[in-house]
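Removed: one protein chain of the complex. Kept in place: all other protein chains.
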Amino acid sequence: MESNQWSSPTEFWDLPPFFTIQPTDATREKQLSLWLQVVCHYCRAQRQYFIDISERMADSAPFHNAKAKRKLTLDGLRKICSYMVQHGHGVWMDEGQNRMAVFWRKPQEWAAAIYRWASDSGHLNSVETLFSLREGDDTRDQDFHGLPHEILLIALQALEGQGKAQIFRGSSSDHDGVKFFSQAA
Amino acid sequence: MRRGVGAARFAREKERDTRFEAVASQLTATRVAQAREHFDSFRLKLQEFALKHRDRINKDPVFRQKFCEMCAAIGVDPLISSRGFWSRLLGVGNFYSELGVQVLTICMATRPQNGGILELSECCHRVRRLRGNLAPPIDEGDIERAIERVAVLGHGGITVMKRRGKTTILSLPDELNPDQTIVLDLAHEKGHVSCRQLNEAFAWTKERSMAVLMVFLREGLVWVDTQVTAEEGGEALYWFPSLALSRLEEDDE
């Protein structure tokens, strides 16, 4: 199975009640923060970037633990995702809140990693396509290689907010590009 | 100056008393000196011993325990005095107060997840991780002794509960009532309890069982599990995380 090589960062994952959202406030808070760790850890290991509020999702790791014979309910899954969004480790992708982008690194961290790459590889004051950041040969050994377009865009918007980059479109194509600046405007 | 008969007699009596006192104090002084001599030589011996085995006392839990027993037998407590020459000599007094603080820290840190019930073995494991590999090794006995030291801090602090071959550290805000105590006692068996289990064990009514379980749930001592399969009883289980986790570890081993 997909979770063969993955082991949970907390032993609570092996505990059956971990899969029931706890009614007591303090306990639930602790439980959700542990779930946040579990989800980030799992998604990072599997390079997974999205979580759907669906039965299929709830049936697969890390939301399903075959050994403990427990899985999360959809409601439980939604509560965990809401908690992650609340703590900056995710963002809803749709109005109906059925799909969440997981930030196992926060956008600011992605932004910093991308800017560091741009600076190290001489891409400051020059233009790059979002596609080549995601899938180009230049970024193959970078952690952000393979980042989905949506998350990459959020990270670059964070850079834009710091004045370290600007996202724009070409004149003849509708491809997104970004220009990195050596200093903030 | 006037001297009357009465006064002369009084003076004589006084003089006699003074002589007696002198003799007595001389006697006492000799005894005290002797005692002091004994004490000094004993202290010297103990000091020599402690110095000689200082490393072992600090590093070897079993040896440390023997040393503590020996000291206890002769009415000396090298551990409780944190400022005396013992601590300067051995660092032992500091050792236990430091360990006590570490145990308390862990109890506090894990309380949100276990409600203040911590298995001794898990505590020991966590203390070791907290102290790192470079610190001298400790065993469960050390932790119990450290808890005894901090327990004197007062009521409502931290206690040790021994049930069914397991030792559990309780750091609860309130003391457990008899019902709660026996439920916790029973939980040591499987790591969890249910209404039916309580009924079978103590012939309690559902209301009585639920009253105890709800308090536990509210206080964060137990986690509820509502996805219990039919073969597991199909009824909500109330898990004591620390007890259950230590059982899981044993299963794995």
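Going by the order they are written in, the chains are A and B; count residues from 1 in each one.
Everything below uses one rule, namely that contacts are C-beta pairs under 8 Å (C-beta built on N, C-alpha and C of every residue); 3 or more make two chains touch, one makes a residue touch a chain.
Here is the rule we use: contacts and distances are computed from a predicted model.
Engineer: Could you check which of "Mitochondrial import inner membrane translocase subunit", "Charged multivesicular body protein 6", "Peroxisome biogenesis protein 5" or "Glycine cleavage system H protein" matches the UniProt name for the chain that's left out?
Structural biologist: Going by its UniProt entry, the chain not pictured is "Charged multivesicular body protein 6".
Engineer: Write out, one label after another, the shown chains that touch the chain missing from the document.
Structural biologist: Looking at the entire complex, the absent chain's contacts are A.
Engineer: Considering the complete complex, identify which of A:47, A:116 or A:175 is in touch with the unshown chain.
Structural biologist: Here the residue in touch with the unshown chain is A:175.
Engineer: With respect to the chain omitted from the figure, which of A:26, A:85 or A:113 is a touching residue?
Structural biologist: A:85
Engineer: Across the whole complex, list the residues on subunit A that are touched by the chain not included here.
Structural biologist: Residues of subunit A in contact with the hidden chain: 85-86, 91-95, 126-129, 131-132, 135-136, 150, 153-154, 157, 160, 163, 166-173, 175-177, 179, 181, 185.
Everything below uses one rule, namely that only the chains that are shown with their structure count from here on.
Engineer: Once you find the CA centre of subunit A and the CA centre of subunit B, what distance in Å lies between them?
Structural biologist: 46
Engineer: Mind pulling up the subunit A residues that touch subunit B in the complex?
Structural biologist: Residues of subunit A touching subunit B: 11-12, 14-20, 22-24, 26-27, 29-31, 34, 69-71.
Engineer: Which residues, counting only subunit B, touch subunit A once they are in their complex?
Structural biologist: Where subunit B meets subunit A, its residues are 112-113, 115, 217-218, 220, 223-229, 237, 239, 241, 244-245, 248-249.
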